[in-house]
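A protein chain is absent from this complex, but the other protein chains hold their places.
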Amino acid sequence: MGADPAVTYKDAIARALREAMAADPRVFVLGQDVGKFSIGGVTKGLIEEFGAARVRDCPISESAMVGIGAGAAMNGYTAVIEIAYADILAVAFSSIVHSAAKLNYATNGQLRCPLIVRAPINRFSRHGPMGTEVTLSWFMNVPDLDIAMPADAAEAYWLLRHAFARPVPTIFLEDRSLNASSGPLGAKPKAPGRARTLRPGRDAVVIAAGRMAALARDAADAMAASKTPADVRVLSLGRVKPLDREAILEAARAAGRVLVVQEEPPLGGYGPAIQSLLDTLPASALKRQPALLARPETFLPYNREEDVLPSAETIAAALRELLA
Amino acid sequence: MGADPAVTYKDAIARALREAMAADPRVFVLGQDVGKFSIGGVTKGLIEEFGAARVRDCPISESAMVGIGAGAAMNGYTAVIEIAYADILAVAFSSIVHSAAKLNYATNGQLRCPLIVRAPINRFSRHGPMGTEVTLSWFMNVPDLDIAMPADAAEAYWLLRHAFARPVPTIFLEDRSLNASSGPLGAKPKAPGRARTLRPGRDAVVIAAGRMAALARDAADAMAASKTPADVRVLSLGRVKPLDREAILEAARAAGRVLVVQEEPPLGGYGPAIQSLLDTLPASALKRQPALLARPETFLPYNREEDVLPSAETIAAALRELLA
Amino acid sequence: MNTRPQRRNDVPPGAEPVEFLRLMWRTRLFEEFSMRLKKEGAVLGNTYPCLGQEALGVAALALAAGDAVFPSYRSRAIVFGKGATVEQHFREMIGAPEAEQGGREVFHHAAFPGIGVMPSSSMIGGWAPTAAGYALTQQMERSGTVTVCVIGDGSLGAGDLHEALNIAGTWKLPFVLMVENNGYQVSAAWSQVRAQKALAPYVAPYGFVTRPVDGNNAFDVFHSMAWARAEALAGRPAMLDCETYRMGGYSSHFGEPRSGIEGELAAWRARDPIAFVEDWLERHGGMARREIAAVRAAEAQAIAAAWEKAKREAPRRAGDARR
Partner (left out) sequence: MNTRPQRRNDVPPGAEPVEFLRLMWRTRLFEEFSMRLKKEGAVLGNTYPCLGQEALGVAALALAAGDAVFPSYRSRAIVFGKGATVEQHFREMIGAPEAEQGGREVFHHAAFPGIGVMPSSSMIGGWAPTAAGYALTQQMERSGTVTVCVIGDGSLGAGDLHEALNIAGTWKLPFVLMVENNGYQVSAAWSQVRAQKALAPYVAPYGFVTRPVDGNNAFDVFHSMAWARAEALAGRPAMLDCETYRMGGYSSHFGEPRSGIEGELAAWRARDPIAFVEDWLERHGGMARREIAAVRAAEAQAIAAAWEKAKREAPRRAGDARR
């Protein structure tokens, strides 16, 4: 098979997209500045390779762009919609929930809605409270909707590939702050879309997605190397929805101590959903109550958002407390 | 003081609205069919009493209607926006989250955003998957946003009055299926917006909001009267956000057994948020793991939505299991 | 199917005015029948009758089988025109599991994709983007077919409509916007919700060719759709601004919300779209009054029979949680 070279997170996304377009002439791209000028870099070169009919620069009409994707799905096409940043999903909310996610249900399975909405999380780009948000919570409880939040290049690549095989819309919350991170893509996962153990460990498990999973690995590595070492497993959800209940329950049982970390406030997102799931275990299954590390109930400033977000340090501190 | 006559849920809302308009000339109403023809009945008579400048029939432009409310708030006005039914909040999502909820934060407190969005839950009206939804989950994790879900006439009245005193936007999820229910309004609560015990009980507590709280009371009453009686407390959240953490923790500690009931699927809403909160209690504080009764991860059909929603019977069954 | 533009009011080859009449009676009688069913509690779904707007349905007869229609909730006529049957409708209204939507979506948003009847949305304006998306795929495949998006005039307020039209116009999609311009949005007269009654001025700048249509004249509707279809296929998205009037309540769950409309009702009653075609058939179509009456009778009988059949074949009793 040869070597498995490191690929950046951004290139991994670009590669999965390119491959899907090459494989299926009915895959096409909608977005702003996705053509000759690729604003985020992910669609670079696609217009030259696949033509302007399949790589379409759009007006500032995200609601219609998603609706167009749903309409195209009714005729067997798969649209990949690039949203400038995740906060903008708000203006497309109705199209995502009502037009796309409900299509299969409302038509009783007559029509399906494969559709991918790429919505980069823009945190640390200094865009302020309307330009840096994670936005997972808005969609977490909407049925028939997949949500991916890749933590590294391999997850990004395989989850995006997997999304093309799904009969439902996927919100693909890639994280711009991870764009330059890199790693090998590895072999095709046997069960794509399942949670992944980023790092084994027996004393506790951190469950997280996206950048928080990456930070949790840093925190766990640091704790393993510290003077009072701890052996912490990190479970990366990758695809947050459908939630990999089985993997979560298995990891929780095995470690007995669970820390969930998310960047959003504590009243929604995968954090409380996982805690709710863990309540289905008998009380004796865990050694401690599961803990949630989340940001306080506040929006994100453009300056010093890191002050309110979990960091490798606060993750480690929360783990120490859990292990105490 | 005299008698406290029974008032219907709908009239309670109408009364609170009328009183607010009478008290403050800068309160005004936006909606479709809120004027001469009051489609839901709540705004009936307001246009005659307060004039067409303050009771405004609008085009089908919910996003702009909420945005207009936010702009009016910047000049000291309070808009009460009637949305035809809660599902339609989806098209106003960006205006609610970005324009209204973030106003105070983004301007660093220079501008506040009192604003009330009345969004009736339309369940059982036979409007299908886009016309019967509860929609709380969409907003549960948005900071600086109040959400009310009144379970009875008294809650409806006092929570709406309270909303006018709040410096943040309120999403007022009144439930049309409760419109005809009635009860006395009671005296002004000492701490408006706090959770309310609808029914005392020592063996367990059901925590719920809106129609689910009303059904939980029925279930608890039936269990008290049954052959193997149980004494179940019902805590009605009323205002779901801010979440009354104190009351929830107190009730959980006191009863030792907690059932949370909600109509939405289990991955969002107040249910998981409450379970997450309960995880902050020491494991020994509760006799059993908290349980969540929610509808499965599915949308609502127009026919037989009751098949997938919690009922007094399934609530009672979940309680029996919790008490076993 | 003749899709080239025709002189208005001509009877085009391939479309018989008697077919217009059949479709219009089917529509009207179905609306009346289903309002009765709802009143009697025999069905669950609310109805949004298109009484007085029946002529709009003949637009479907100017379309090809591969053309798609995204109807509004008040588009019974065009849905029948595309070939959906009364019986299918009854099954949906009962909410039978055997129905295409399986009791999930309401009958006035029912989709029958096999015959080009596509889903609507409960969000007014929300199906304009999906219709544009469908039209985009028709353009990409060079299929020679078009998508018709039917909206009520109240949709003008909805941002989604504008986003979709701007894109459809800019991309020159094979897209026809057909407006059921009845001048009301539930209780609000058009002047309360927009600056001018016609929608064409709003739509033309997006890059649409537009045409005012007498929506109560089946001939005008038919020819206009044939014209619009040809325009759209030639890269000129088209808009038909069909002026008409709702001769009854907004829906079965509200009484008539408008007041002071007696004059309007009388004026529009004189423009009854069915009487218009019946007169034409008698004067120019060589049909006797008796033959004309038979059209109505046959439709009435078919509807009654379809109801009996739907009831029998979809025996599951409608649930109603409130009682």
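Each chain carries a letter (A, B and C) given by its place in the written order, and its residues are counted from 1.
Keep this in mind: a contact is a pair of C-beta atoms (placed from the backbone, for glycine too) under 8 Å apart; a residue touches a chain by one contact, two chains touch by 3 or more.
Here the structure is a predicted model, which is why all the values come from computation and not from measurement.
Enquirer: Which shown chains does the hidden chain touch?
Expert: So, taking every chain into account, the missing one touches A, B, C.
Enquirer: Which listed residue, C:82, C:162 or C:271, touches the chain dropped from view?
Expert: C:162
Enquirer: For the chain that's not shown, point to the residue among B:79, B:147, B:261 or B:293 touching it.
Expert: The missing chain is touched by B:79.
Enquirer: Out of A:71, A:128 or A:210, which residue would touch the omitted chain in the full complex?
Expert: Within the whole complex, the residue contacting the unshown chain is A:128.
Enquirer: For chain C, which positions touch the chain that isn't shown here?
Expert: Against the missing chain, chain C presents residues 156-163, 166-167, 169-170, 192-196, 201-202, 205-207.
Enquirer: Take the complete complex as the reference. Which residues in chain B touch the chain that isn't displayed?
Expert: 26, 28, 53-54, 56, 58-59, 61, 63-77, 79, 94-95, 98-99, 103, 105-108, 110-111
Enquirer: Mind listing the chain A residues that contact the chain we can't see here?
Expert: Residues of chain A in contact with the hidden chain: 32-33, 35-37, 39, 57-61, 63-64, 87-88, 90-91, 124-131, 177, 299, 301-307.
The definition used in the following text is that only the chains that are shown with their structure count from here on.
Enquirer: Tell me, please, which chain's centre (mean of its C-alpha atoms) is farthest from the centre of chain C?
Expert: A
Enquirer: State, to the nearest whole Å, the distance from the C-alpha centre of chain A to the C-alpha centre of chain C.
Expert: 42
Enquirer: In whole angstrom, how far does the Cα centroid of chain B sit from the Cα centroid of chain C?
Expert: That pair's centroid distance is 38 Å.
Enquirer: Would you give the residues of chain C that are in contact with at least 2 other chains, written as numbers and ranges?
Expert: 102, 104-105, 109, 121-123, 126, 159-160
Enquirer: Multi-chain contacts only, two chains or more: what residues does chain B have there?
Expert: 87, 90-91, 128-130, 299
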